[in-house]
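A single protein chain has been omitted; all remaining protein chains appear in their positions.
Residue numbering begins at 1 within each chain, and the chains themselves are lettered A and B in the order written.
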Amino acid sequence: MIKRDLVIIGGGSAGMAAAIEAKKNGIDDILILEKDSVLGGILNQCIHNGFGLTEFKEELTGPEYLSRFANQVDELGIEYKLDSLVLDVSENRLVTYSNAHDGVVTIEAKAIIFATGCYERGPGAIQLAGDRCSGIITAGTAQKYLNIHGFLVGKRIVILGSGDIGLIMARRMTLEGAKVLCVSEIMPYSNGLNRNIAQCLNDYNIPLYLSHSVLRVEGKKGRVEKVVLAAVDDKMKFIPGTEMEFECDTLLLSVGLVPYVSLLDKLHADMSSTRGAKVNDQLMTSIPGIFSCGNCLHVHDVVDFVTDEGRDAGRGAANYIKGLSNKQKHLEVKPGNGVSYVIPQFIETDLNNDITFKFRVRKPIQNVFVNFSSGEELVHKVYKQVLIPSEMVMIKISKEKLTNVKDEIVVSIKERE
Amino acid sequence: MKEFTCIVCPRGCRLKIDDELNVTGNSCPRGAEYAKNEVTNPKRMITSLMRVKNRENCVVSVKTSNAIPKGMIFQVMEEINKTGVNAPTNIGDVAISNVLNTGVDIIITKNIK
Partner (left out) sequence: MLDVLIIGAGVTGSFIARKLSQYQLSVLLLDKENDVGNVTSNANSAIIHSGYDPLPGTLKAKLNVRGNQMFDDIARELDVHFKRVGSLTVAINDEQMNMLADLVKRSKENGVPASLLTKEEVLRMEPHISKEVKGALLAPTAGVIDPFNLVVHCVENAVDNGVKLHLNEEVIDIKNNSDYFLVKTNKEEYQSKVVINAAGLYSDKIASMIEEIDWKLIPRKGEYFVLDHYDVGLVNHTIFPLPSIKGKGVLVSMTSSNNYIVGPSSEPNDDVDDVSTDSYTLSEIRRQATELVPDIPFNQVIRVFSGNRPTSTRHDFIIESAKSSKFFINVAGIESPGLVSSPAIAEYVFENFISKLFNLVKKENYNPCVKKYHVLNDMDVHSRNEIIAKNPEFGKIVCSCEKISLGEIKELLSRSVPPKTVKGVKRRCRAGFGKCQGGFCSPLVTLILAKHYGLSPLDIKWDKDQSNILVEEVKKL
């Protein structure tokens, strides 16, 4: 049996950052397993700019951003295997992968980091009504066809969902000669970043219909011919008489991303409402020695934060391998009023100087306090002018403030009076 | 008074600018600068692809080295569309210099061996 200190599953932004950080923290025996034929994951197809403002104080494109980390991986001599898909992970940290060169190989690892990214919800997941024809495609798949292979998936496009990839693709396809007719969003607010609405839709006069969804798709001959939108009420029910018909050849879906961690599901790791694993302050899952970070933990909106989280996991795994991260306590972190999830879900070590809580709000809200409370006691309170679901919130709390907190800490939103 | 969303960073501040070019709503100096430019001479970065001539079925990603006038986006796209490059390409290589006399170059953003 081959033995390695640290195996990282996924060589995208989270995985590369984790590997680099673990190496810097004294772990030399690291292997990254990447399913694609290059490092960098989804960034390879994100050729738009806007990456790296936090990390490098400049705006880079996805390929530029990833290459800086790929270069570091090379410079640090971190080993990676490309075209290598992990087939199985066991509770006792056996990782089985397959590639053309090695065949199917099992490695015994001291620690494993999941950095497997996320996948897109498709027509089945949203139970899209109408014909199941060609031309219904997720935004990321269309992005791959265009930016990696040089093919447009359609010329007249309706986009469902205002997630960032959909907005980015609205601009990309417009620039490449397609006509984007509109973006339809079932919620009364956009799920994408404001700046993407501005620079991807407004700049090209692409209308955004909020509180609208696809009533049905028509395309009996095999390819999308028409998309019918209609307004929805506050219970998400279609309002009769509000139908709008668009003759088009494509319905692009940007209706949400889901952590891609079926192997953790299979291990029966404790899972969170994000559909990623629950983790502690070291980003360790409920299975000892197995860590999770990046979009497979929870879907991020900014890659710089993915990188940062990858580093945290790399450090966490290094601590674990060095035997530093024995559980000292058990503090549960729970989402309260107005909060959909909080990461980490547990605080179990005293290794960090402060803890960064990451969470999302359930709906756009203004003029609020974020309260961190434990029972009756208010541990910490931060004022926020605006919070929106599409932007992850990060709040740091010092170790001292948390020292005396027992059992649980609840993160909730309270409107300012 | 004009109002728009700042696109300088993912934060997307809601900017307001009056006729004397006083900016409010920004969280950083870059936002103020963006707002002033947006009313005087709006500019955008563009990113796209170019054909790699000496490789089969291959395109490479490119960007403008700086923002170009918003009104010229599709003209610049035409220049990008009709120009090919040869591999190997390196990040930072200039594919088209001073495109349409804008003073902006088209830069390769991906390494292709």
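Points to keep in mind about this one:
Methods note: a residue touches a chain if its C-beta (ideal position, glycine included) is under 8 Å from a C-beta of that chain, and two chains touch if they have at least 3 such contacts.
Computed from a predicted structure; not experimentally measured.
Which of A:G77, A:G124, A:P240 or A:G323 touches the hidden chain is settled by the complete complex: it is A:G124.
Checked against the hidden chain, the listed residues A:E55, A:E176 or A:E391 yield one contact partner: A:E176.
When the missing chain is restored to the complex, the residue among A:R223, A:R362 or A:K384 that touches it is A:R223. Across A:K144, A:K226, A:R362 or A:K414, the single residue that touches the chain missing here is A:K144. Remark: the residues of chain B touching the chain excluded from display are 49-51, 53, 59, 81-82, 84. Panel shows chain A; residues 35, 83, 85, 87, 96, 98-104, 106, 119-120, 122-125, 127-135, 137-138, 140-141, 144-146, 148-155, 176-177, 216-217, 220-223, 249, 258, 260, 262, 265-266, 268 of it touch the chain omitted from the view.
Going forward, only the chains that are shown with their structure count from here on.
Rounded to whole angstrom, the centroid-to-centroid distance between chain A and chain B, based on C-alpha atoms, equals 26 Å. Across the complex, chain A meets chain B through its residues 47-50, 53, 59, 61, 63-64, 67, 146-150, 175-176, 193-199, 202-203, 301-302, 391. The residues of chain B lying in touch with chain A in their complex are 4-12, 14, 44-49, 51, 57-59, 61, 63, 70, 73-74, 77, 91, 109-111.
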